[in-house]
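Here the complex is missing a single protein chain, while all its other protein chains stay put.
Labels for the chains are A and B, by order of writing; each one numbers its residues from 1.
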Amino acid sequence: MTEEFEPKIVAFLCKWCSSAGSDLAGVSRMEYPANVIPIQVMCSGSVSPLYIFEAFNRGADGVLVSGCHPGDCHYIKGNMYARRKLLLVKKLLEHLGLEPQRFRMSWVSAAEGQKYTQVIKELVKELKPLGPQTKLRRESNG
Amino acid sequence: MVKHEDVRAEAKKLLESGKVKYIIAYELGADGWKANPVFIKKPEDVDKIIWGPTCYHNLVRFVVDEKRRKAQQKNPDTRPVGVVVKGCDSRAIVILLQEKFIDRKDVHIIGVSCETTGVIDERKLAKKLKGRIAKAIEFGSDENFLITTDSGTVNLPASEIMADRCLECIAHVPVITDVLFGEKTKRTVPQPFGSVEKIENLSSEDRWKFWNEQLEKCVRCYACRSVCPMCYCDECVADTITFAVSPDTTAEEKAQKIKWLDKSPVISENIFYHMVRAIHLAGRCIDCGECERACPVNIPLRMLNKKLEKEAKLLFGYDVGFDPEKPALISCFRDEDPEDFIR
Partner (left out) sequence: MDKILAKKDFPRWLEALGAYDVYAPQLIDDVWNYELAADPKAVSLDYPQTAIPAKKIVFPQREFFFEFREADTDGYELKELLPEGKPAVIFGVRPCEGKAVTLTDLVFGGEIRDDYYWKRRNAAVLVGLACASPPSTNCFCLSVNGSPHSKEGLDVLMTDLGDQYFVETLTDKGKKLVSEGGAIFHEAKPADKKAAEKIHADSEKKLARELKNIKDVPAKLRGMFASPFWDDESMSCIRCGICTYLCPTCHCFDINDEVESQTPLAGRRVRTWDTCQFPDFTMHSSGHNPRPDKAARLRQRINHKFQYFVEVWQNYQCTGCGRCITLCPVGIDIIKVVEKVRDHVS
């Protein structure tokens, strides 16, 4: 009996919007795939490209960065910097040949528990056929 | 035509008047035909200064060294340093000014125009010479280089042995100077990002194969980082050992210091290092090509940095290294920045 591949997704969620949105999904008992390892950050703008590279280096199959909608950032402009910086990261990863579906961004507000579950469901659906991420992952003796 | 005598005269004037501490320029190396960086401190040494097709080094790298030197001195000499720059190099000064790493008064910029040609790529030249040994090389006429070898002279079209970055150059005349030598020629580049487009046009899997093969060769000598004027961080992400400590740093803190990547030159760590360098240079790399030239195993490093230079232009309308007043690429944004990749 073969086990179906379950992608491991590392999600950087901004504390004020997306992380709160994921909490809302939880307390509302919404069902969504359990593939996510959530990491709360203060703002999507504080997500360094290093975090994303490190996540892939350690074996993440997918990485999500989610923040407040433009205009709603708790720190006014943080998500605007993220929008620019992380697009550059995405372009670089794709230039190297990493599958474009593996890294994505989303805007999820504190009230959008439903949207959060949809984002995760879509991401898992896209990642399953790709299989485990082996390109950027470090080798192990395991 | 840029004449050595003119550059030397300017250098002499600057040193005699005491206007600059010393001048960073090019001289002929021990082999008699390739240029090397030189630091001219006395007016009587200005005859060492040359300008030619082997002046490929980005001397702005030594402006960074000067800042470090001053930071360690109790009473530093605050006069500027003179530095000879090509067009590409001058854009490096623009970046350092944008980031307020140096003040405008810290450098006296001696600009040299590449006019209709540029500098050579040593590997391309060696291939053309097929075993003949070069003894001297000059700018010839009609966009040729005149090469004296151990078995006669050779005239080679510049386009055949010029460095790849010169073929796509968008700043052959320095963009910021205190004095300029050479003509302000007009040049158009039909495809400023042609070299990177060749790689973009490969399939995703072929691109991965290409980068895998290339970055496997990397021995992590860090020559690419060391030669780059913009890699001026005292603590680099890639080094897990340089850490700023004080007497209060506990052993626990030292042991728990973040180690982003291993020192081992295995493919995953090599890719990590090069990706970090590329993203840290986004909007800062001015394509002087030094990283690629210094690499002892010939990895096409420009193809990583150039990609992000292209995206900066296409996605954000950002021109790298022309306006010292402009904010850095990632510390500004426009309302109309692309958003279609965001769910």
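By our rule, a residue touches a chain if its C-beta (ideal position, glycine included) is under 8 Å from a C-beta of that chain, and two chains touch if they have at least 3 such contacts.
This structure is a prediction, so every number in the text was calculated from the model and none was measured.
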Among B:R104, B:K217, B:K326 or B:R343, choose the residue that contacts the chain missing from this document, as touch is defined above.
B:K217
Would you indicate which residue among B:A9, B:I133 or B:L314 is in contact with the undisplayed chain?
B:I133
Pick out which of B:E99, B:D239 or B:D319 touches the chain that's been left out of the picture.
B:D239
With the missing chain put back, one of B:G29, B:P76 or B:G194 would touch it. Which one?
B:G29
Contacts of chain B with the absent chain, listed as residue ranges:
29-31, 34-39, 57, 61-62, 65, 72, 123, 127, 133, 214, 217, 219-223, 225-227, 239-246, 249, 254, 262-266, 290, 293-294, 296-299
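Everything below uses one rule, namely that only the chains that are shown with their structure count from here on.
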How about chain B: which of its residues touch chain A in the complex?
199-200, 204-212, 237, 260-262, 266, 268-269, 271-272, 275-276, 278-279, 282, 304, 307-308, 311-312, 315-316, 329-331, 333, 337-339, 341-343
For chain A, which residues count as touching chain B in their complex?
49-50, 53-54, 57, 70, 77, 80-81, 83-85, 87-100, 104-107, 119, 122, 135-139
